[in-house]
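Below: the structure, in structure tokens.
A single protein chain has been omitted; all remaining protein chains appear in their positions.
Chain nomenclature is as follows: A and B, assigned in order of appearance, with residue numbering initiated at 1 for each chain independently.
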Amino acid sequence: MIRVLDFLESLRATLWPRAARRFEAAAFLLPALLLVGVLVLGLAWMADASLRLLDTETFELSEHWTLANYRDLLENDTAWIVLGRSVLGAAVVTAVTLALAFPYAWVMVRTGSAWLRKLLLVSLFLPFFIGQVVRAYGWLIVLGKEGLVNQLLGALGMGPFKMIYTYGSVLFGLVQYMLPFAVLLIAPAVTAIDEEVELASETLGAPWWRTFLEVTLPLARPGLVAAAMVVFTLALTDYAMPVILGGGTNDFVANMVYDAFFRTSDSGMGSAVAIALVAAATLLAGVLLTWLGAGTLGFRGEAKR
Amino acid sequence: MKHDDTFESRRRALLQAAGAAAVLLPFSRAGLAAEPAKPKELIVRVWGGEWKDAIDGGVSKGFTKATGIAIKYDETEDNELQPKLWAAVKQKRRPPVAVNWDTTTNATKSALKNMGEDLGDLTNLKGLLPVAKPLGFDGWPLVNVYSYVYVLAYRTEAFPGGAPKSWSVLLDPKFKGRIALYNDGIGFHPAAQVAGGGKVEDIPKNMKACWDFIAKLKAQKPLLGEDPDFTNWFQKGEIDLACTIVTNARGAKKNGVKVAWTIPQEGAKVDTDALWIPKGLPANEVYWAKQYVNYALTAEAQQGWCDGLGLPGVNPNIKPPADMVGDPAYPTKPEDFAKLLRVPNKIQVENEKEWFGKFKKIMQS
Partner (left out) sequence: MNGRRARDVVLWSVVAVNLVALAAPTLIILGASFTAGNIITFPPDGFSFKWYEKVFASETLRDAFWRSLQASLVCTAASIPAGTLAALALARRRPRFPRTLQLYLLLPFTVPLIGSGMGLMMLFGELGILGQVWPVGLACCIINLPFMIWAVQASVNALDPDLENAAATCGAAPTHAFFTITLPAVTPGIITGALLMFVLAFNEFLVSLLLTDANTVTLPVSIYNSIRNVITPDLAAVSVVYILVAGLAIALLDRMVGLEIFLKSKQS
């Protein structure tokens, strides 16, 4: 083992002298930057297509560039409604998911029972394996007008309630989908909190909820910020949930992208909507990052002031 | 290579059989000697479920038996395959499928882009119903293979007194939240136009009646979905009424869902599906893909295929399956045909984007 390390070290010393250390950050980042760069090349193709208008007599995009797609988009009331619905939805989903995921992560980390910890961990991965679309049919059986919940309520003399194919059910589906991600990102942050800090707060007579809100939560901030960023951006750009739980009348922006590319064969408009969504999502993510403090997101040096 | 030998002899034996010989009339005059090399398999795009079973049993099995060429299916949705196909042809890559089973609307778009091989030399085009020929093109960039009707399907338990008479049943407050349409509105425009008091001939110039009707429908809180959704919604008691293709309603009924269908007094939209062959395939595959399409147009193949679908094919020599006899959704009588609303595919293609935008505007607000 040591010999291998020595070999690697000499390899490094030759290829990467100490003088080059100040480029180390760049070198470490390079593979990830290149991978995302592949996506950026795809974006460049879309940027180009977004500047071309579809001719519905030939189904070709125009030879020349024009801003017509963007102008149409700005003047399209439906697009604004859909954007508003997506942003509001993503915000609500983020808040609810974090509120549900944090206690879960805390219990999972703090519980004294290894068996319980495993159960909680494995449960997180369960829903992945039935896939999003099949999962939706599961929800229809549970939440439908003649579903299990309504049958139960009916037996108690209530309902039936419309619980599926609404905006609410889309958000519910998104929360359920995002929970595992959020828990997995929050858990390491909770692990990093010294349990004695919490105990000290309790010994000093603080009620449990104050300890939780004022000691645990702030200390788990890096995990919460990471989870918030992930959940917000993924929810904002989601395609599948509005389709399978929205009943067709609760589209998000990504559904407009799909419709343009696949239903009306208009890759120009599809690209324009996609680019606009990237811009909006990046802007909102930037605001969120600034608001929550980039310093907590891995930039430990800065976080320490 | 033994396989090839036995295989070759089996094929020859088959070709001597009268039926198979008629199936594979070569279009090159040189005959069998000049027959191009056979690919091991051809990829055909299909819709899944009943649709795939129908083409597999009706067309592919017979083709494979006669030629030895295996058929592999690509089940990508037609809308989703389209950009993949277009990109492949544009980038001069081999297209992902050899034969595309497509809606005529989508096939027409591809034909406008000059994506398809001309099928004009297929021997079995002669004697087909006029609807087989695509309109607005000199040659045959696609061939229509059967017609289908967008019927009004209903849950029988909700209609103890028999089938609803008019599309305006969709506006009955009793069915608020219990009706469904396709999520892009396709198949519904002509019916809405007539039910709203307009004329189908006025499409696309004056469609106020259609949009007013759809706007009223929006207040009824419809569910918008696709084929499998309708089946599930009927089965789980979510909806009582849906505008859907008869094949799907028939499939649901066969699987025990309590559903029936009708063509209301205003009539119902009729449309066609097509087969076409994308450009960019090796020459021998083009040849055998054409043979596949040619075979699909024979009475024998059409009978098997269309029995599975419950739809009238373009070959006039086929008979309706037993359960569709007398069903107006499988039109045979003049009064059946009178109730079919047709919008030329060219008009559909040119106006699709605008209609789609209007439909979304109503449904998403």
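One rule holds for everything that comes next: a contact is a pair of C-beta atoms (placed from the backbone, for glycine too) under 8 Å apart; a residue touches a chain by one contact, two chains touch by 3 or more.
Since the structure is predicted, the reported quantities are computational estimates derived from the model, not experimental observations.
Asker: Among A:F28, A:W65 or A:F161, which one touches the chain that has been omitted from the display?
Answerer: A:F28
Asker: Name every residue on chain A in touch with the hidden partner chain.
Answerer: 5, 8-9, 12-13, 18, 24-26, 28-33, 35-36, 38-43, 45-46, 99-101, 103-104, 106-109, 114, 117-118, 120-135, 137-139, 141-142, 148, 175-176, 179-181, 184-185, 187-189, 191-192, 202, 207-209, 212, 222-223, 226, 229-230, 233-234, 236-237, 239-240, 253-254, 257-258, 261-262, 267, 270-271, 274-275, 277-278, 281-282, 285-286, 289-290, 294, 297-302
Asker: Take the complete complex as the reference. Which residues in chain B touch the chain that isn't displayed?
Answerer: Missing-chain contacts on chain B: residues 43, 47-52, 72-77, 80, 83-84, 87-88, 91, 93-94, 96-97, 226-228, 231-232, 235, 251, 255-257.
We take it that only the chains that are shown with their structure count from here on.
Asker: Rounded to a whole Å, what is the gap between the Cα centroids of chain A and chain B?
Answerer: Going by mean C-alpha positions, chain A sits 38 Å from chain B.
Asker: So in the complex, which bits of chain A are touching chain B?
Answerer: 54, 56-60, 76-78, 81-82, 137, 140-141, 144-147, 162, 165, 247-249, 251, 259, 261-267
Asker: Over in the complex, which chain B residues touch chain A? Could you list them?
Answerer: 77, 79-80, 82-83, 106, 109-110, 112-113, 177, 183-184, 221-225, 232, 236-238, 349-353, 356-357, 360-361, 363-365
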